[in-house]
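First, the structure itself, so that you have it in front of you.
For this view, one protein chain was removed and the others were kept in their places.
Up next is subunit A:
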Amino acid sequence: MKKFERLTAIAAPLPLINVDTDMIIPKQYLKTIKRTGLGVALFDEMRYDANGDEVPDFVLNKAPWRDAEILATGANFGCGSSREHAPWALEDFGIRCVIAPSFADIFHNNCFKNGILPVVLPQAQVDALMKDAEQGGNARLTVDLEKQVVIGADGTEYPFEVDPFKKHCLLEGLDDIGLTLGRANEIEAYEARVAAERPWV
């Protein structure tokens, strides 16, 4: 998993509430064998018209937000199914951080598993950051995970909370697998013991 320490990047404003996982990535992409390459399908229904052409007004189709690495959005982001395809699509597009007043629970967890930082801030602060984001390339936001603070275009600081364990994993780029591999000694000791006690296993 990629580490997340400090990110200074363009933020895209998406002032919608209850963006569900079907909106983030629709069902027809679930039969894929890959978790990469889903970025083109991110927000498929809002981003493309019936002919598959880009909808010019959609924020991620416009410069400079095509290059956004932060998304500032409405409450209850990521509700719906538990599919990991949603964070896979965000990550593949290049989004490393989502700022919203609240998130759906499973999606919130899945973000951490995939190197994305979800930041919860009060509605008024998210509104202010969305205003910043509207200025596009003129207003880059900074997200500092170590200090737990988002820094707006004018230097205003917005502190946020994050689970200490999850913070540690993101800062170090540790996923569940990385953490378990940190116990390789214990696993090897177990294997050695069983090889002696139950060699048929």
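The working rule: contacts are C-beta pairs under 8 Å (C-beta built on N, C-alpha and C of every residue); 3 or more make two chains touch, one makes a residue touch a chain; residues count from 1.
By definition in this document, contacts and distances are computed from a predicted model.
Q: The complex lacks one chain in this depiction; which UniProt name from "RNA-binding protein KhpB", "TIGR00269 family protein", "NADH-quinone oxidoreductase subunit A" or "3-isopropylmalate dehydratase large subunit" does that chain carry?
A: "3-isopropylmalate dehydratase large subunit"
Q: Return the single residue from A:Ile33, A:Ala50, A:Ala63 or A:Ala124 that touches the missing chain.
A: A:Ile33
Q: Which candidate, A:Leu16, A:Val40, A:Val55 or A:Ile177, sits in contact with the chain we can't see?
A: A:Ile177
Q: Determine and list the subunit A residues touching the chain excluded from the picture.
A: 31-36, 84, 113, 176-177, 180-181, 183, 186-187, 190-191, 194, 198-201
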